Structure formats: C-alpha cells, structure tokens
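One protein chain omitted, others in place.
Here is subunit A:
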C-alpha cells in the first residue's frame, strides 16, 4: 500500500467497489463484504462447533462452549439475572467486532471496525437499546438520574445539561474508542512496513537495518491481536454496564 518514498497510510481505509460490475452498480464496497464474511465465520464456527453435540466435547465444540460460557457469565454477572435476556445481543456484538478486528489483521483484507460509520452505528444501537430498556424498567423515574442526588436546586440549570451531555457522549466515546484503536494499529503497520521498503533502497546497509522495522511489525501483530480482543471485550462489557444501569430500579 505504501509505495516508493511516499507514505500513504490512510489509503488502506479507502472504500472501493468490489465484485466487479455488480458491485459497481450496487455501490457494494469491501466494508459490507467483510461484515458478511465476519458474520458467516461466526455462524460457521458455532454451527460446525456444536453440530456433534457430544457430551464429552471435542476441541472445536469445547472452543464454542467456552465462548458461550464466557459471554453468558459476563452478561449475567454484570447485569444480574435480567442479563440472560440480553445475552444473545451481547454475544453477537462481541463476536462480530472480534471477527472484524481479526479479519482485518490478515494481509490484503479490510478492517470494517476502522470506520467510524460502522462503530457509531453499533454504539447508537446499544445506546437506543439502553434508553428503551431504561424507560421500560424505570418509567419516568429514569429522568430523575439527570439530577444528582443531594445537589442544590439552584444548580439544577447547570447540572442537568451537563448530565445530559455526559449521557449523550456515551455512544460517541464507545465508537471513537474502537475506531481510534483500529485506525492507530493499522496506520502503525503501514508506517513500519513502508520503512522497510525505504531502507531497501539503501543497498546492503539498508537491508540489514530493515530487520528493525520488520521485528517491530511482528511485535505489533502480537499487540494488535491483544487490542482486537480487548476492544471487543471493552465494547461488550460497557454495553453490559449500561444495561445494568438501565435495568436497575
């Protein structure tokens, strides 16, 4: 992606039509293609993992069961008994983001979680869900949360707008966190990879020194594997925390 002496680190995030003429006509870019791929991968993992349905699970089934148990315990432990109702949603969210982050690490692929449009859509979905659940669980008492308990009434005109803005900033911070982490990781890959190409232009000495950026990039892949799962986890756990506040009376 980075060619010659110029570094084009953002070119990798550009959307282009895929699948030839059909994709051109439908404005079908890599982003939805990789989303479908991610969804199919997760579905295939669960379907083929659970198909044996053995009492003593094989490796594949054990992995699928561990994933199920992990998210289920996270949802129920964080939200409480009501968490079981939200478990399918949180499971989908976590594995969709995780699959997106990890598919993006493969060479020549595309990271759809590096687009703010995608992460913001996910975060707004979570936000609307928490608002609806809050209104159903707490009714109009939900609005009482915007006035901090014990504060003077004279401060209400100042405190209520601040609390409302703080509440509204949740989906924004949720989406920016995932988006920024993914963009930063992939930009770093590109920068260090282009250092290798630049150093290769300096003959034998450059070839020797090029080992440095290659080593850094290998370390970055390890870091990105960690960041990918951590960001999916943070997204899911924050969804759980918001839902816990929503169902609390």
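Rule of thumb we're sticking to: a residue touches a chain if its C-beta (ideal position, glycine included) is under 8 Å from a C-beta of that chain, and two chains touch if they have at least 3 such contacts; residues count from 1.
What we mean here is this: contacts and distances are computed from a predicted model.
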Hidden subunit of the complex - UniProt protein name among "AtpZ/AtpI family protein", "ABC transporter ATP-binding protein", "Succinate dehydrogenase / fumarate reductase iron-sulfur subunit" or "Stage V sporulation protein AD": "AtpZ/AtpI family protein"
From A:12, A:30 or A:78, residue that would touch the chain that is not displayed: A:78
Residue, one of A:18, A:180 or A:197, that touches the chain absent here: A:180
Contacts of subunit A with the absent chain, listed as residue ranges: 74, 77-78, 161-163, 165-166, 168-169, 172-173, 176-177, 180-181, 230, 233-234, 237-238, 241
